[in-house]
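Omission of a single protein chain aside, the complex is shown with its protein chains in their original locations.
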Amino acid sequence: MKSFNSNGDGKHKWTMVVDLDRCNGCGACTVACQAENNIAVVGEKLASEKRTMSWLRVERYFEGEWPDLRVIFLPMPCQQCGNAPCEPVCPVFATYRNPDGLNAMVYNRCVGVRFCGNNCPYGVRKFNWFRYKWEKPLQEQLNPDVSVREVGVMEKCTFCMQRIRRGKDAAKDEARDVRDGEVVTACAQSCPTGAIIFGDVKDPESRAAKLVKSKRRFRLLNEHGTEPSVVYLKGGA
Amino acid sequence: MCNAGCGIMVRTVMGRAKKVEGNPAHPVNGGGVCALGQAAVHQLYHPERLKLPLLRSGPRGTNAFKEVSWPDALARLADNMKKAEGGASYAVVSNPHDAVTVIASKTLKKMGSDNLAVQGLSAVEGRRLAAASALHFPDMAKAGCVLMLGSDVFAGEAAAHYGDRFGRMRRGNESKRGMMIYAGTRLSLTAASADRFVAAKEGSLGVLALAVAREYVSLLKGRGTVNPKTAAWEKALAGNADASSKTGVPEDAIKKIARDLYEHGPSAVIAGDDLTAHTNGAQALAAADFLNSILRETADDKDGVWPPAEKLSGYETIRKSTGVPEKFAPLGPLLASAANGKMKLGLIIDSDPVQALPAGLNARKALEATGFVAVFGCFLNDTTRYADLVLPDHQFLEAWSAQAAVTPHGTPFFNAQQPVVRPLYGTMQSGDAILKAATMAGFGIGVDTQEALLLGMVGDLRRNLEGVPPALDGKKAWEHVLQRGFAVASAKPSSAPGGSAKNPEAPRVDDPLFTGLAPDDFFLHPYTAANIGDGRVSNISWLLEMPEPMTSVKWGSWVEINPKTAARLGIADGDVLKVETKFGSAEAPACIYPGIGPDTIAMPVGFGHLDFGKHARGRGANVMSIVGDVEGKGFDYTAFRSVKATVTKTGKRMELIREGNPKGDYEGEVFQL
Amino acid sequence: MDEQERPPQHQEGERRMGGPRTEMPSLEELRGIAARKGQLKGLDIDLTMPEAWLNQYSLSPMFYTTRAYFVFTLALSSVVAWGAACWGYQIYVGMGVAGLRPPIFWGIYISTFVFWVGLSHSGTIVSSLLRLTKANWRRPVLRGAEAMTAFSLMVASLFPLIHIGRIWRVYYMFPLPNQRFLWPNYRSPLAWDMLAISVYLTASMIFLYTGLLPDVALARDLCPRGNWRKKYLTVLSLGWRGTHRQWHVYEKASTLLAVGVLLIAPSVHTIVAWDFSMSITPGWHTTIFGPYFVVGAIYSGVAGVISLMILLRWIFGLGQIIRTVHLYNLAKLELVMAVTWAYFYFVEFMTAWYAHNPVEFRIWEYQWERFPHLMIVMLGGTALAILMLSFHKVRTSPRLLFLITVLINVGMYIERYLIVIPVLTHRDNAYTWTDYTPSFVEISVAVGALAFFLLLYAVFSKLLPVVTVADIREGKIITGDVRIGNREVRVYADVEEPL
Partner (left out) sequence: MSHITVLGLFNRIEEPAAMLTPLGEIPVAKEDMTLISVAPYPDGAVLYDEHHSPLWAVAIVCGIVGFFAAIWLAGWTQWQINLNVGGKSTWSVPPVAITCYEFSLAGMVLGTFFGMLWYAELPDWNELAYDKDISRSKVGFLVRCRDEATAEMVEEIMKNNNVVRIKRGRDDY
């Protein structure tokens, strides 16, 4: 049964650093994610029921009153928690922590009890309420590296697992380690302000590894003991 | 899709475009791509794209067409070109720097007309095109403090560019954090990221610029910074004592801005629509320039906030070699003369003037009165309703093209673009179609295809591009540029004047004028939302489903209203409001939005298409249809924020589709940020 | 002989309470009914035999079917069919037809599940507790209570199936050996839940069946030749004869089963509570949930038993067997549970309110803001129950008892709704707050489930004896009247030697 763990060698710990001081809330990451991960567009009616499938959203919080307003943008992907609350509640091992430090989601195993969604304090898990269709010829755009999810399964941000795998395969072919910056998630790649930095914190020279030591670092809802892999850097001077 | 000229790369698998990625080396976007750019692949595979030329079969205004063959369509276009020889033709394009614009411009000239206009050309953009001054190209990334005068750069065009520069400014260097102050009339997306938001009255930002300048100069004096011009500046700015009451910004807030600009330097001012979209816009822009000139002259600019004049001169070189027009016809007079029946041929290229231009400009009437209207584009839209011929264009991922432009921080560049996928349908590139028809009509410009034109361009250009070996011939040089996607124009010593070397002259800023129905009407504040931009992409479901960052509304338009005002008028979130101006009325649901002043309402542009595919048709209200014609002076632009509106409840309700919870977004402290 | 043929004396206490609602029909009357309605035509009961009335009474629900019953069953069946169709539609189209939306992944399917699991609790707990304590008034109540457990548990166990997104992959949750390393995760509370529910369902079915065994044999014997029931009754009775040996083992087994079931039942509802409290969701993650759920379950279950008993009395005219004294005793038990339950409410709300944990407090506020009517029904229902059940008059009035117990269960349903929903709508992440309204499909399925429960009961009453004849007989055997001075009292023999 060791085959479960064979898709990672445990050499990496992928981490996303989100610099809130840089994030300007433009939402490019959201659409990049949508394009990369075959995320269905649900349409107006389902959107009005808040059933959008986006894996990454930019939350916006207001503080104060006109004209002394302060706004905080908070990009919210799956936090890939170290002690993920979503994992132990799954009755069929559809989600587990892989040796690369990611919350892997095995769509094929999922039966759709949705406990993981309830237990996620960040609210980043999405459920396939329906069979979503791609109107022709939009299906031509679908990324062949990412499966299109069936009705009745949970899905969520994977830290662009397919890109990680591609990067690792390329590195393996050339018999070297993965270089910093070789693997970037779609959101990090598209982010105009460079607010999202993706990397391997086990590589001490990586940008992410350096940034997670920043004095501005904090993690969301860490009081739940979830140990997220997404580290935020506090905004403001 | 947009005019910013970002460098993009497209990941393709088996001949299918999958994903748009930024070109990390490109001077505009530096590797990032905005949401609109990402959606290019969606546009490419959009189910509602046009596949064959369409000839009008019903009355105008109905979008009733029959399909015709390309030879037939081109013959008709050529016929009408012949008929319109002389000054009786015009063209509207969306991108001033694009190859198709060059073709349109050259063809029109051949036909004896110089009526080439750009849709939606804002004052800032117009000024930038005509710029000879580094004053308009401060680099935010290098600035220690930047004052945004109503410029919502993160939601407008070149969002990726400004995002990139902003990121660098803030945390390019962990030890030195750039500061951003935003002065404006609405808490825009850019204002949300600013360190300080200063709320000013509608149309008063020019006055604010002068007031800040005055405080800045007095600071200079007080702290003993010696500048020969200080006295002159002081004199020029002497008459702005009542700025605080005119702008609604308290005196100490103005002083604080000046102090920040002084202390955190090098500083710069970036002006935007809040400043210019009023009747006093030209003066206000001059005021902002004035402030910029002071900042530039007093700055210790070792970081290079201000581009050197010779760098900018490269733009003139590539502009000339590529044939990008220097000046465009002002839209207002052009459309007015078309409306008077003086135009026999109109070419509308990749733009939608009927939907996107203020109702006061009467684009619809102009098209109706034009003898023959040919529309080039990928989709049927509001403008094609008035077209005689619709010529389906390649989506840009299928097309050869090039742009010659200058980045907002003053780097002139030349973009070379090749098709990433084979054309899906029997479409033809607009440039090719125009060239073919023009050749048939006898107005040929010497090249047959857009691709040939591009080769010709590079032939002229190659010696002016950095990194292109001079030994390469035109074709090789083009391929060389294509490999990188772009080339930066090399700087040459130039005699062009850099900056405002002249003695300062006191800019004067008049009070803004407003067309309104009653004195206590609301200021109407149309703005560009970050999700669908100016409306050219509002048929793309990815973008419609992306929440507008500030309101988090998706799939529809809205009227932003201050919570207190709403409470006073008994308006609840989702109540459908009727917004009425002198020019008409529009209905949209209310969105209680804390980031807007109590005397203002704001509406996003780009909605309310009459026809733009099933996603855009009839979605929301088109705010431009109720915006008027108070013409600005000095540049070609419209003072589209000079309208006042009344707001009434219709009694209907329409729940806004929001991503976030309107109550919950005030409870951010849960995260202990 | 005469003495036994005579209808049983009313108990002393009962007479004080105003006596039974229906007078015992005389033998002649019984014969008359039999002749008139043809109901006993085939039924092989010799009405001249001693205690024939007992056989008649306990078996007549099986053999005597009115037109109203058919109409009622048909109506129930159509509701069930509609609910099933809605479920089918949901499977075909996707879970989206429910009103769920992120982050509200559990809706009324789960609250209904908890409700039915809760309702299932008292059946066996009451039954086994009364068995173990040898409470003699238990006897007529047993079957109804046990059947209620079995059926409500069957209905409850449907809900996880209705609720899951890919019902066609449900076997992933079972430990079935396979080649693909698909194995359930025992660290998930849902796996515990599934385990507990299936164990409880098995145990309560066995408990019900064991109790049924002698009565099935009775029905087999009394079933007329050629009646279609004969066959399955013969098979189900397993050849039970009632030898001394069989009775002896049976008694032992009953006691052991009662112990087993009594140990399983609280664990089941504790585990159902852990489905919630093992999460880290504020408002669910509380240590009180285990006992809170168990007490709530017994509270709602006893109310369910009372309602059902009264329904049985009314529908099958069993007033002679399920007498007011039984309802009176159950109502006393229910009063105790109501008070305990009120205490739990107090503890729960007090901590949330006083500690002012921001997330929990917001949920509390939201509950009052969004569901004030539900909160009032829920809290007021319990208060009213305590108030009313304190009155002797109420405890002896089936009509009032029925109203109160139904109100209690309505309140308990609301309680489950308010446990599941507001916690999910107002999570840690304020940006994701949203609202939930059950969709038409969800409501249809929930109503269909109620109808299914009633239908199961209705069908059960036609297939198997709905009253425990053997236990009542046993009660009669060990009962005698003793005269103390001028008063005759009924006494029960306890034949087992005390220590």
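Some observations on this one:
Order of writing sets the labels: A, B and C. Residues in every chain begin at 1.
Keep this in mind: a residue touches a chain if its C-beta (ideal position, glycine included) is under 8 Å from a C-beta of that chain, and two chains touch if they have at least 3 such contacts.
Since the model is a prediction, treat every value here as computed from it, not as a measurement.
Every shown chain that the unseen chain touches in the whole complex is listed here: A, C. Only one of C:I264, C:L308, C:I404 or C:A458 touches the absent chain when the whole complex is considered: C:I264. Shown as candidates are C:L76, C:I91 or C:A217; the residue that touches the absent chain is C:A217. Across C:V336, C:I477 or C:V491, the single residue that touches the chain missing here is C:I477.
Taking the complete complex into account, residues 1, 4-5, 81-90, 93, 95-97, 227 of chain A touch the chain not shown. Interface residues of chain C with the unshown chain, by the touch rule above, are 1, 44-46, 49-52, 55, 175, 181, 183-187, 191-192, 195-196, 199, 202-203, 206-207, 210, 214, 217-218, 221-222, 234-235, 238-253, 256-257, 260-261, 263-264, 267, 271, 469-471, 473-474, 476-478, 493, 495.
Definition applied: only the chains that are shown with their structure count from here on.
Centroid to centroid, with C-alpha atoms defining each point, chain A and chain B lie 32 Å apart. Distance between chain centres (mean CA atoms), chain B to chain C: 69 Å.
Per-chain Cα centroids separate chain A from chain C by 46 Å.
Residue numbers of chain C whose C-beta contacts span two or more other chains: 428-432, 434. The set of chain A residues touching two or more other chains comprises 50, 57, 59-61, 74, 221. Listing the residues of chain B that touch chain C in their complex gives 659-661, 663-668, 670-671. Only residues 1, 3-4, 46, 49-51, 57, 59-61, 74, 76, 85, 88-93, 109-115, 117-123, 125-131, 150-154, 221, 224-226 of chain A touch chain C when the two sit together in their complex. Contacts from chain C toward chain B in the complex involve residues 358-359, 362, 428-434.
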